[in-house]
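With one protein chain withheld, the remaining protein chains of the complex are depicted in position.
For reference, chains read A and B in written order, and residue numbers begin at 1 within each chain.
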Amino acid sequence: MTGRHATPSDPGTPAPPPGGGRSGTRTVRAPRTARPRTPGRGVPLPLLVPALLGLAFLLVPLLALLLRAPWRSLPEQLASPEVWQALRLSLVCATAATALSLVVGVPLAWLLARTDFPGRGLVRALVTLPLVLPPVVGGVALLLALGRNGVVGQWLDAWFGITLPFTTAGVVLAETFVAMPFLVISVEGTLRAADPRYEEAATTLGASRFTAFRRVTLPLVAPGIAAGAVLAWARALGEFGATITFAGNFPGRTQTMPLAVYLALQSDPAAAIALSLVLLAVSVAVLAGLRDRWMRTA
Amino acid sequence: MNRSAHRPRRPLRTAGAGVAVLLALSGCSASGSGTPGTAGGALSGTVTVFAAASLEESFTTLGERFEKEHPGTEVTFSFGGSDTLAAGIGNGAPADVFAAASTRTMGLVADEGLTADSPSTFVRNRLEIATLPGNPHGIGSLKDLTAPGLKVVLCDRAVPCGSAARTALAAADVELTPVSYAQDVKSALTKVELKEADAAVVYRTDVRAAGDKVEGVEFPEAAEAVNDYPIARLESARNPAAAKAFIALVKSPEGRKVLTGAGFLAP
């Protein structure tokens, strides 16, 4: 005898069929409440120590830059118009490269995330290739493709009289080549995470696939796109190898900050540090500003 | 920037300067096994040579000869921009010999008291105009480089070939706006090799090394901007005997023959 009263949890008792006409069990969505933090406040040591080490590793070099910066000669260094010229060019080109990446990169990300075509995995791998390619090689590749004598470039030159190397447009292209994969990968991830059924809902309401993308998907993944754009912008701003290889180095036209820093390093390390500080300050200011404005929902 | 000598026999021996610096800073020995020794006058061990990038071809040849003449030795090169190499030496990179492309960069090292003997010039290099094969634009002088539409690449003034080009242009009284100031002489040359630029002002040795991909044009003002290449043994040399012997080889008639074959001028 196990007991007089059988309990509902009695093993072997099948789930009762709902009574006639009575509503049976149903799935009720749990109310959306903020998930409480895991109790137990302390951060485990095996996480804390490497985390702090990582943080120090990232911050100490920047700190060293600040400590060893030629503060006394800084005003003099920054008085040079070439600095501001290079900074302006850097900001303009990085922004243009980001815009270009958005225009072609977001559709590319959509293609990778939402459609199925043979060789999609391969295409995806190819898109990420510039991430691992040394930028200098990227620059050479761009020369071979879009240079005056390049596979495509010779026709651009012959038909339209366009030559891209040694021009500001060349800087933008070089930066786009290096920075766009960051955007594509980031946006593709966001698109994959986004519920594709919203697009279906739009379709049933009469939206074409493009309308659904433009009016539903795009606003939904906007935070992810913004994050990707910021990433691409930051990468473009620091771009050196592809730019100097493809677009060359001419003050005011193709000499961006990283190029100016590199060349200053050859002859005057103090000036190089001063330039780096300017670039650092501007990018930190811009990123912090964007973070507050745009990426709050990200 | 760092060019490793093209010697497939021992690909790992030619560590880049950056790696060498890193190894030095972390306290590791860059040149492994070599136990320096001159027992009975016979040389052995490793001799590490930091040399300007333009010396790559000729020094690699000389290194091989050195090893053949002195069995049991090994010559390890780190080729790079003279400034980078000088900075590496200043930061403690383990090198026995330093061969720079300008007296100024050698001065950076010597002024710190890092050279064991006073640097001496072993070759000189002068500028040439590198043009497309066959010189389709008929360039004959610096003045011709100012022709409208002509794309000319100069080295940035921060690097030796750039300051030399400035001196030469000033001597010729020519005002030239290039399409780009290259970060080093090889990348200036590459632009012509890839036919992206029509001409570049580079060193004779670079023109020679490029073979028939470019054509060299001499110009008289180059005499005003000749580069001296000094070489010196370093104070921190671990294998001073071998270092001395290597420098002797470079300065010997045999060494000079190899260097002039590459386009260098005798001092």
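By our rule, a residue touches a chain if its C-beta (ideal position, glycine included) is under 8 Å from a C-beta of that chain, and two chains touch if they have at least 3 such contacts.
Following the convention adopted for this analysis, contacts and distances are computed from a predicted model.
**Student:** What is the protein name, per UniProt, of the chain that does not appear here: "ABC transporter permease", "Sarcosine oxidase subunit alpha family protein", "Molybdate transport system ATP-binding protein" or "Actinorhodin polyketide synthase acyl carrier protein"?
**Tutor:** Result for the unshown chain: "Molybdate transport system ATP-binding protein".
**Student:** What chains on display are touched by the one that is not shown?
**Tutor:** A
**Student:** Using the touch definition up top, pick the residue from A:Leu142, A:Ala202 or A:Ile244 that touches the left-out chain.
**Tutor:** Considering all chains, including the one not shown, the answer is A:Ala202.
**Student:** Tell me, which residues in chain A touch the chain that this view leaves out?
**Tutor:** Interface residues of chain A facing the absent chain: 1-6, 8, 10, 12-14, 16-24, 26-29, 195, 197-198, 200-209, 211, 215-216, 219-220.
In this section, only the chains that are shown with their structure count from here on.
**Student:** List the centre-to-centre spacing of chain A and chain B in whole Å, with centres computed as mean CA coordinates.
**Tutor:** Those two chain centres are 40 Å apart.
**Student:** Show which residues of chain B lie in contact with chain A when the two form their complex.
**Tutor:** Residue list for chain B touching chain A: 81, 83, 151, 153, 156-159, 178-183, 187, 190-191, 194-197.
**Student:** For chain A, which residues are in contact with chain B within the complex?
**Tutor:** 140, 143-144, 147-149, 165-166, 244-245, 247-251, 254-255, 259, 262-264, 266-268
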